[in-house]
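Missing here: one protein chain of the complex. Every other protein chain is in place.
Per-chain residue numbering starts at 1, and chain names A and B are given in the order in which the chains are listed.
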Amino acid sequence: MTLPETVYPQGREMAKAVAGRHRRGTAFKFAFLAALMLAVVALLTLLLKVIDSSFGYVALENEVQPRELVADLGYGEDVDLVDLSKTELVALLQQTISNNVGRRLERDQRFFDDRLVFESEAKYAELCAGAEPVSGCSATARDQPGVYQLVVERVVQPTILRTWTLFESLLSRNEVKALAAAEFPQAELVFRSWLSGRFLVSPQAPDPAVAGVRTAVLGSLWIVAITLLFSFPVGVGAAIYLEEYASDNRLNRLIQTNINNLAGVPSIIYGMLGLAIFVRALEVFSSGALFGVGEGTTANGRTIIAAGLTLGLLILPIIIINSQEAIRAVPRSLRQAGLALGATKWQTTRSHVLPNALPGILTGTILAVARALGETAPLVVVGASTFITTDPGGPFAKFTALPIQIYQWTSRPQDEFRNIAAAAILVLLVMLLTLNATAVILRNRYARRI
Amino acid sequence: MTFPRRHFHEELKTIEQELVLMAGMAERAVGRAVDALFRNDITLAGEVVAEDQLIDDKYLLIHEKWLETMALQTPVAIDLRLMSSVLHLLVTLERMGDQATNIAKIVKSIEAHTREPRILEHLREMGDLVQPMVRTAMEAFVQRDLALALRVPEMDEPVNRLNRSMTTEVARCAPDQEVLEWAVPMLMVSRALERVGDQAVDIAEQVAFLLTGEFQEFTRPDTEPYDH
Partner (left out) sequence: MAGEDPGVVITATAARGAADDGTPVTQAMETVDMSVFYGSFRAVKNVSLQFRDHRITALIGPSGCGKSTVLRAFNRMNDLIPTSRVEGRVFFHGNDIYEESVDPVEVRRRVGMVFQKPNPFPKSIYSNVAWGAKVNGYKGNMDDLVEQSLRQAALWDEVNDKLDQSGLSLSGGQQQRLCIARTIAVKPEIILMDEPTSALDPIATLRIEELIQELKDRYTIIIVTHNMQQAARASDFTAFLNMDQDRAGQVVEFGATAELFTRPARKETEDYITGRFG
């Protein structure tokens, strides 16, 4: 039976119909393009705003000029304050600050490991032997950037009178100069990169002019390390069991469903869980008292290990699901080939399934870690310190993390805090981008191999 | 419902049909040669000789198709046995046509002035016996009828008998030189007809092989002192 010719449009009618179909397609294409443009514009705006706040002119007034301090020590124009050695910087401090302040600083954190500057050895030893030893007893001594920061903070004493954004600084440079000359005649107009090397290596400080992200970055890295150490083996192990060994019965399906659901639970709930279990119930463990380590100020469970384990629980379901998928993606033919040679299930899994699933597992793990890096709410609940200046000494130390630091700085009123918050955001973005890029490179490299 | 190898099986059918046509031509040639002998019809004998060409052409046609089918279709089981028996039949029928031609050539060559009626009768009888044999064997082939095929060797019995008695008959013509001159070639005619009978039996053997998968020489009653 042949279809009659007139069932389809012919000739000119056909041409019109086809043109209409093309037009509709083009309309959709532009709609999708518009969606893409919207997303791009939104992201670019975010990025530009952050960059805008990270660089710009600053009207700065120093109590003591760094140049003078350097000249006093006999150096020439080529040496800056930041180039001085720790010993020289400590000497500068000694000249300026009172002994009381010096003693307080030294009790928080010593300047040298081998000698005391402001305190007598006997008194210090007495303090350390007491019931509640000061933090300086167990912490490592301050390093050069830390001491430099102190010198700037307490000797140079810069006051930031006004900051300008990058675009203002670049585009309306003359107006800025005029304004500064008019309103702040005493002050110096300096172009400042809030995001600088110094910013990265300086510890946290109350003064935004000198504060840095080192404390927060190290805190984040410590937490993420513990997160990884916990969730990777546990997650991958669970995934292997679920995919290779678990039989398809009601119980296992229930477990699977629950794991899938847990991946979607809001992160603050994990924070509450972490608070209840790791901080409170397991305080003995997480404070380090169990091991005889720890700050000793109060048997306090709000430590890095508690935060790390909490985030570990958070990303555990994600790692399990992702690893399961990676394992499932290994073709069945590979398993059959292995088993048909008389290998046991574990031998086949170990030699063929896991190596082939590994790229997928690693990619997913890296992405999960990137997520953990950016988590704020659970860390707040678990008890990130809002203000610590010492680097974390170990897993049982008090902690802060980069997102927490950003959150804290953005909630302060002064303009300068916005600048360093923006700089810190850039640091966080770079860390996340690096992790994501690593994941993508890994994935591409292994995809090409197979 | 279309079978998966319809084209192939239609090719097989075509080959069979051509073979049946060829068998008809060969059988008719034998009959007409005997007629020509009986009536001393030289013209008819000439036609028989000429028409052998047609049989040979048919042979080539079928053989070509046979080769093609073997190469392209790789037949197995019953189809393979069919192809095998077709090839045997092809050769046998071509030889049958040659026997008819031999008889016709003898008719053309002799001066049939004095003929011995008894010998003619025998030959007529033989001709009347072998033609149905060929027909029966081909019928058994077309119908795939084993029972029918098994009848053919029995029909060969009288033909052999008549052939054997031919020597005596011809010897009896000895006193008359002229008759003897005519009678001796009649021995060859008798032999040719006996051969046709054997060829019919061969066809029947092939039919049996086709149907059973076993090849059996059909026992000929009264084995001859000399071979055919």
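The rule is short, and it goes like this: a residue touches a chain if its C-beta (ideal position, glycine included) is under 8 Å from a C-beta of that chain, and two chains touch if they have at least 3 such contacts.
Please read these numbers as outputs of a predicted model, since none were measured by experiment.
Undergrad: Which candidate, A:Arg192, A:Arg302 or A:His352, sits in contact with the chain we can't see?
TA: Within the whole complex, the residue contacting the unshown chain is A:His352.
Undergrad: I'm checking contacts with the chain that's been left out. Which of B:Glu16, B:Glu47 or B:Asp79 qualifies?
TA: The missing chain is touched by B:Asp79.
Undergrad: Identify the residues of subunit A touching the omitted chain, counting contacts across the whole complex.
TA: On the side of subunit A, residues 247-248, 331, 333-334, 336-344, 347, 351-352, 356, 449-450 touch the unshown chain.
Undergrad: Hey, which subunit B residues sit against the chain that's not shown?
TA: Counting only subunit B, the missing chain is touched by 1-5, 8-9, 74-81, 211-214.
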